[in-house]
Every structure is written in C-alpha cells, then in structure tokens.
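Take this structure first; my questions come after.
Omission of a single protein chain aside, the complex is shown with its protein chains in their original locations.
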Amino acid sequence: MGILAGKNTRVVVQGITGREGLFHSERMLEYGTQVVGGVRPGKGGEWVLDGKVPVFDSVKVAVDATGADCSMIIVPQSAAPDAMLEAADAGIRLVVCLTEGIPIQDMMRIRAYLDFKGVQLIGPNCPGLLTPGETKIGFIPGDNAIPGNIGVVSRSGTLTYEVLYALKLVGLGASTCVGIGGDPVKGLNFIDVLQMFEEDPLTDKVVMIGEIGGTDEERAAEFINQNMTKPVVSFIAGRSAPPGKRMGHAGAIVEGGEGSAADKIEALKQAGVQVADHPEQIPEFIGK
Amino acid sequence: MGILAGKNTRVVVQGITGREGLFHSERMLEYGTQVVGGVRPGKGGEWVLDGKVPVFDSVKVAVDATGADCSMIIVPQSAAPDAMLEAADAGIRLVVCLTEGIPIQDMMRIRAYLDFKGVQLIGPNCPGLLTPGETKIGFIPGDNAIPGNIGVVSRSGTLTYEVLYALKLVGLGASTCVGIGGDPVKGLNFIDVLQMFEEDPLTDKVVMIGEIGGTDEERAAEFINQNMTKPVVSFIAGRSAPPGKRMGHAGAIVEGGEGSAADKIEALKQAGVQVADHPEQIPEFIGK
Amino acid sequence: MKLHEYISKQIFARYGVPVPQGKVAATPKEAGKIAKKLGGRVVIKSQVLVGGRGKAGGVKLAKNAKEAETLAKSILGMEIKGLPVRKVLVDPAIDIASEIYLGITNDRAARQPVIIASAAGGIDIEEVARTTPEKIIRAHVNPLLGLQDYNIRDLSIGIELERKHWPAFHEICKGLWEAYRDNDATLAEINPLVISGAGELIALDGKMIIDDNALYRHEQLAELRDLDAEAPTETEARKYGLTYIKLDGEIGCMVNGAGLAMATMDIIKLFGGQPANFLDIGGGADAEKVAAALRIILQDKNVKAVLFNIFGGITRGDEVARGILEAMNQVKPKVPMVIRLVGTNAEEGRALLAEAKMITAETLAEAAKKAVAAAKS
Partner (left out) sequence: MKLHEYISKQIFARYGVPVPQGKVAATPKEAGKIAKKLGGRVVIKSQVLVGGRGKAGGVKLAKNAKEAETLAKSILGMEIKGLPVRKVLVDPAIDIASEIYLGITNDRAARQPVIIASAAGGIDIEEVARTTPEKIIRAHVNPLLGLQDYNIRDLSIGIELERKHWPAFHEICKGLWEAYRDNDATLAEINPLVISGAGELIALDGKMIIDDNALYRHEQLAELRDLDAEAPTETEARKYGLTYIKLDGEIGCMVNGAGLAMATMDIIKLFGGQPANFLDIGGGADAEKVAAALRIILQDKNVKAVLFNIFGGITRGDEVARGILEAMNQVKPKVPMVIRLVGTNAEEGRALLAEAKMITAETLAEAAKKAVAAAKS
C-alpha cells in the first residue's frame, strides 16, 4: 500500500466510455489496478473493455454495487465539477480528477465542500498517482517506474514521468508518485503529501517537483524545514519563463511579484533541500 | 459555569443601540452578565448605558478590543443572517441569536456554515440562555430562576419562564436554562443540549419543554432512551392545536402527518420520560 | 403563504418548466373565450387554496367552448371546503401517458432542501409515502452548494425514468429548484408532472408555499395573498404584527409567546373549557398592539370569557397593563376577564391594573380554572 492507494484500492472511473477513459482504464487494468466499474449517466447496464468492466449510471449506484472507495474522473471540462461533488457525496474517500480546464471559482467551491466532507482530492488537471507494482490511477505510464523507497510529488505530468524514468534508469524506485496537478486551486498540496511521506514507513527519501506560480513551494520549504526528517530533493521548472505569461498550466504564472523559480529555489535551498538544475540530475542527488 | 456560559463569559451585543438591545443589555448588566461591548456598524466609538458599554463598528473590532467569546444578536430580521455569519468569522465561539423571522433557506445555509466553522449557535427566535446566579444572555428574566441542579431546555420563550418560575416557587433551581428557539432549522437542538446536561457535573435532572412540529422531540426520546442516565421530565405544548396551522413559531405546525403532540408524548413516555399535563405540574414530577 | 395553482405555474414557466398554455378567468364568459382560443377540449379548474378540488367537483373536463362556459359558471358559483371559488383556470386537456410526482421542500431534521420524485404521481404523495415508501425517491441538496446535476440524475435513476426523458426532466428539475430558491419557497411541487402521449413532459398542476418569514423581501408575492383562505380577523391581526388563529371554543386567549399560548389553550382544555383562539401578542408588545388584540378576540361572538396570560420577558408587564386598560376603555368588553401577569415589570403592571375590574390569578392553573368557571357562569 502506498500513501494513498494500493493493490486493494477499488477504483471506479467516471467518464469510462469516452475515448481517453477507455484507453487509460485499459492501461490501468493491464497494470493491475482494480478498475471495478465505470460511470456514464445514461449508459448504466453496459459493459466495456471486453466485458471486464460494468458501467453504471451514477457513482452512488457504482459504489453500492462494487464497493469502490476511489474514483478517477476523466470527463469533459464542463462535467467535471459535478463529477467531483457526486463522487464526494457517494461516499468515495479519494477522488483523482484528471480533467483539465476547470474554472478556478468552481474549484474554490468544490475544494471547500470536499474539505467539509473529509474527502481527499488529487488534481484536477493532474496525471494521477502511481504506487509502483501495485496500482496506477491516472495517466502515469506504469513501465516508467519500479517499486522503491522514494516518494515523488509533482505539479507536473510528463515532467514527473521524466523523473521516474531517470530514477529507474539508475535502478531507483518509487514508493508512491503523486501528480498533484497544475491548477492554482486544487486538492492535495505539496505540504499534505510531504506530511504523508514523512509518516510513511515505506518512504525514505522524497523528490518534489515544482514550477513557477503561487507560493506552494515556499510554504513546502517552510514545512520541510520545520517538520521533515527525510531528505528532500527538488526541481523547479520555469527558470527561463517570462513574467506575466501563463505557461500552459493555469497555475504556472509569475505575477504580482510572486511565483518566480528563483524565489522558490532560494526558499528550498534555505530549508536544506538540494535543488537540481535539470530533471535528470535528480537520481544523482537522491542517490547520495 | 453552566453548560454553555458562566460568570466569565464575555458577551458582545450585536444591535445594542436599538430599543430592545439597550433594554435587555441593561437587564443583563444588572444580572451580572459581562456585557463587554456592543456592535452597531457606523456607531463605533460611541458609548451606551451610561458610558458603561463601548460600541464598535464590527464584531471583529469588538472581539479584538474586548476579548469577547460570545455574541448575542438582537438586530432586525433582515440583518440577522449577516450578523450570525459575521460573529462566526470574528472568532466568537457561542452565538445567541434572539431575532425572530429569519427565512428558513437562510438558516439552512447559516447552520451549514457555522457547523463548518465549529461555532455553537443558540436560536434564532429564542429567549437565549440563563446560568442562574452567574450570567444571562437573552430575554429570560433572571429573577424567575434560582441556582440549582436542574437543567432546562426548551423550544419556547415565555413557557420556559413559566417553568423556571414554577420551580422557584417550590425552591428548586436550575443549573443552566437554554431556550433553543421555535424555528424549524436552528442551532443547538434538544439532543445537543441533553448531551451537555448528561455530561455536566452540576446537573442532576433535566426538564425538556417541547411543542408541536417536526420530530425533534421524538429523536430526543430516542437519545434519552439510549444515552441518558439522568431523569428527564417533559412538557409538550400544543395538544389542542389544530393540524395545518402554524402556531406562532415558524416551526410549530403539524403537517404531513408529522409533529403532533400526541406522537411526541407517546415517544417520550416510551423512553421513560415523565410528561406533565401542564407546566406547573413539572416541579411536582421533578421533585420526586 | 400558499400560492394558487395558476400563479405557481406562471412562476414555474418563468423558470423554463413547460406548463399547459391555459389562462385564468373570473367569469364564465371569459372562460368560454379562453376555451375557444385554445380550441379542442379544455379542463376547468377551480382556484382555491385547499386540497381535494377534484373530489369536490371543482375540476371538470369540457368538450368545447360552450360547455366550458357552462361548467365555469357552475364552478364559479361553488364553495369548496368553505372557500368561495372566485377564479377558474382554463387549461387545454392533455393526453396523459404517465404521471410523475416532483417536489422540493425543506427537510427540517436534515436541515437541507430535499427534492422528491415518484413514478406514482398524480395522487396524494403523503399517501404514497405511507403505503409504498419505496416509490418515493429523495435527493438532499446541500444548502451551500444548491442543486447539482447528479442530484437530478439520482432521481431519474431512482424513479426508473426512461432515458429519452432524462434531458427534459433535468431542465424541469433545474427550473423548479430555481423557482424554489429565488422565491424562498418552503414547497414547490408539480403533481402530476405528466408525460403526454406525444412524449412531452408537462407540469399539469403546480403548488407553491412561500416562507412567511421571507415575504419581506418578496413584495410582489406578498401582495398575492388570498385573503379568502383565512378568517378576516386573522388578516386584521397580521396588520398589527399579531399571530391569531381562530378556533371553535368559548374562552378567548391573549398570551405572549407562542409556546405559552399553546400551553394556555391546552390547560383550558385540561380543565374542561375550549379555547376560542390562539393569540400570540409577540415580543415587546405595546399598548396599541394589546388593544388591537383584545378587539380581535372579542369579534368572535362565541367568546364568553377572556384569559390574559402574560409572562414578562421581552414583553414588559407595565406596557401590557397599559394596553389592557386602553383596550378596555375602547372596547368596553361585556364578558368576564381573567388576568395573570408575571415576570419583567409585572409588579408595575399589576399596580396599573388594580383600577380595572378584572379577575386576577397567581398561577396558570388557577387562571385557567377561573376562566373556565367565568365562561360557564
């Protein structure tokens, strides 16, 4: 069991009948993830992926029928807010929302509601999570990582695969890899995941991949300084990004004198974190 | 110290400059309640009640200046929802809202928010609370009750004074008296207060005064049956009330086959509660 | 405050809920004209604020405009459960394939709005709830979030609605929710919501109850109050900020506080009398209010005695006493008056009342017994 999910985690996929939903559900099944059901309103009763996965009309019906405790959301932008709230009200304890492009005012409301319900959210606009050798919930290509003792947490998607792959090339593996997503308001944040890694007996070291925008990395640095005993290695993307421009991710923007890579790197170094110059340098740092 | 307030409770009165606000604040001061400040937006800086109580523009400013931990609200109907939320956000831990006539949809939102903030609310549309000999926060006439070991909780105002007075006439006193109010959606409910009385070392017996409408008394009966060791005596008002008519209190209506006095009395008797035929019978029952 | 069917349906229509294209008429001629314009068969529906209109003969089907006029005439002359029919709604007759119940109300215990649907529509929903509760599907709505799409889907799934009707049902639920929310309703109900032979969903009947506490911010709705649905004295009482409910007994009651007023009624009954009314003079009642209250109580010719039960808290005894004296002066009551006055400023009040000739009592029981005796004398 990783910090958030393991081989017993029972996953329902909201939006399973879409093209991407089907593709990634199939990858997850191949990896060994327990995809126990899918949800697509109006298609309840159908089966997908060669009759392996039943489709339900609602998360509630799916949870009742399958005992799912985790939901992965891969629905269109306009349906995602409703999907997150539906999952929370259906008794799901961990929601992983991959969908991108959710308005920030919606996310502020959703996050407040999920906090109130005590439901954990990863994302949105995230690659999901991977517990190597056990389960993958999301996009992270399973064959890029091997089981190990390194906890990985990241605001980025493909940059995370890059790091996992670089670690794998030198024989290093991950305990859990969490892609928390690139939106300015989201579910689990660096601090939440760092806390879990600190408490996780299967994690000995942590890699934290940040990027420009906001002050999450600065707050994480403070947290590391005050609360972490395990070594943390970091990489911050966007040193060459111009200010005032949104670099793809809704949250990746230097504005109002806040959010530059230089500030973040400085804060992390002050907290005793080794900061790599490029992603492939991470294995070298963490191996020490 | 009563279950909710005592002589050290520091009260700020929202709406202190109104006619009723002044009248009751003065009664409270006379009783010994620590009325440390009042709030009236736009009148901050003034003093009322012979210069004894300072007026502030907001609850936040009042709390900062006085260290108040309790707010009593006695503002007009249309200002009350905002006043409750303001108190909750200003760090008040106990809000006593006397104002009547707040729309139920507002109350559903307010209660949800206050629960989220962990703030206790008494009322609205209630007479407040009295810890005899220590403090009174609200309308309950202090000279009608003496200190004692009986916890009193009631949906009614004047009916509560009636019961306190009847107890006093035979030399019985109250530990705390809480008027939870006559609205269908409110703050503390019977069960919450019964739980506090059960845990309160200064309370030995409990009087619960209910009335028609809703199912709070039925749920209280279940709670008493399962969780209470202290004896409970009850009176339910409205045995002669016709169905379908709202008897003054917004919550006092028998409708949809729910809320009759007969059902409530039956449920309480099943739970081993002695139910009085009229309020003045209560001292006789509780004295046994 | 209850709204008439035709007003409820007008409100629903503003929120995109499909309703029949009928109109309301106050005369048989008007009804005939509307029927002619609509063409074909029409339904004539009495607009009164009670249930059971159909059983009472207040809803009739007319084949044509002429018959519509005739039927409207007979219905407009009726009284249903004591209420005069002043208006009829003339709706086109709809070919009904099936009937759904859909309503939004407040769940007191859950402290949340609840949207309720049932495939067993068209009949009394409380009856359905009693006999076949499994046919009632409920979705709670978080008050801070408002109605969400998945709440609606839970209903569609629960009542096993054919999937082709999901989109139309979705829009109707959203419209009904907005009507409920924007108008501070405590009930917004469509019963039945019919599926027509042509497969359309139409709100055949509509009912709304508005939260009285919220009328202050819905002036236009407040003006729609149908005064036929309550006793004229109840209307008068409201003007003075009093809550008065007429009952059938002989002992008038004037009490401060709703709970104490009920307890006073109860104890009158316990000691062999019958209360003539519920009357709460409210908190902080002043002289003018008390005088008005006394006038209203005495308008009821059944009243043989009046019991004043005043326990001062927010209401001050001296003010009430002054009000009683003033009222006695104005009204000059012929029936015996029993008074009990306790609490805030009660002594001052009692001192003021010493001059008036009233039967006084110390306890509530004593007051009730004296009032019962006085009424019988």
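By letter and in written order, the chains are A, B and C; residue numbering begins at 1 in each of them.
FYI, contacts are C-beta pairs under 8 Å (C-beta built on N, C-alpha and C of every residue); 3 or more make two chains touch, one makes a residue touch a chain.
Values in this document were obtained by computation on a predicted structure and should not be read as measured data.
Visitor: List the displayed chains that the omitted chain touches in the full complex.
Guide: Taking every chain of the complex into account, the missing one touches A, B, C.
Visitor: Among A:F56, A:Y161 or A:F285, which residue is in touch with the absent chain?
Guide: A:Y161
Visitor: Check each of A:K43, A:R93 or A:R109 against the chain that is not shown and name the one that touches it.
Guide: A:R109
Visitor: Which of these touches the unseen chain: A:I140, A:V153, A:L188 or A:V233?
Guide: Per the contact definition at the top, the residue touching the missing chain is A:I140.
Visitor: Can you say which of A:A83, A:M208 or A:A250 touches the chain missing from this structure?
Guide: Candidates A:A83, A:M208 or A:A250; residue touching the omitted chain: A:A250.
Visitor: If the hidden chain were put back, which residues of subunit B would touch it?
Guide: 41-42, 44, 57-61, 79, 82-83, 85-86, 89, 109, 113
Visitor: Even though one chain is hidden, which residues of subunit A still touch it in the full complex?
Guide: The list for subunit A reads 19-20, 24, 27, 77-78, 98, 100-109, 111-113, 127, 139-141, 144, 154-162, 165-166, 182, 184-185, 209, 211-212, 214-216, 219, 235, 237-242, 245-252, 256-257, 277-280.
Visitor: In the whole complex, what residues of subunit C lie against the chain that is missing from view?
Guide: Interface residues of subunit C facing the absent chain: 144-145.
Simple rule for what comes next: only the chains that are shown with their structure count from here on.
Visitor: Measuring centre to centre with C-alpha atoms, which chain is farthest from subunit A?
Guide: The most remote chain is C.
Visitor: Counting only C-beta pairs in contact, which pair of chains has the most of them?
Guide: B-C
Visitor: Quick check: how many Å separate the C-alpha centres of subunit A and subunit C?
Guide: Each chain reduced to its C-alpha mean, subunit A and subunit C end up 53 Å apart.
Visitor: Measuring from the mean C-alpha position of subunit B to the mean C-alpha position of subunit C, what distance in angstrom results?
Guide: 27
Visitor: Mark out which residues of subunit C touch at least two other chains, giving numbers and ranges.
Guide: Where subunit C meets two or more other chains at a single residue, that happens at 142, 144.
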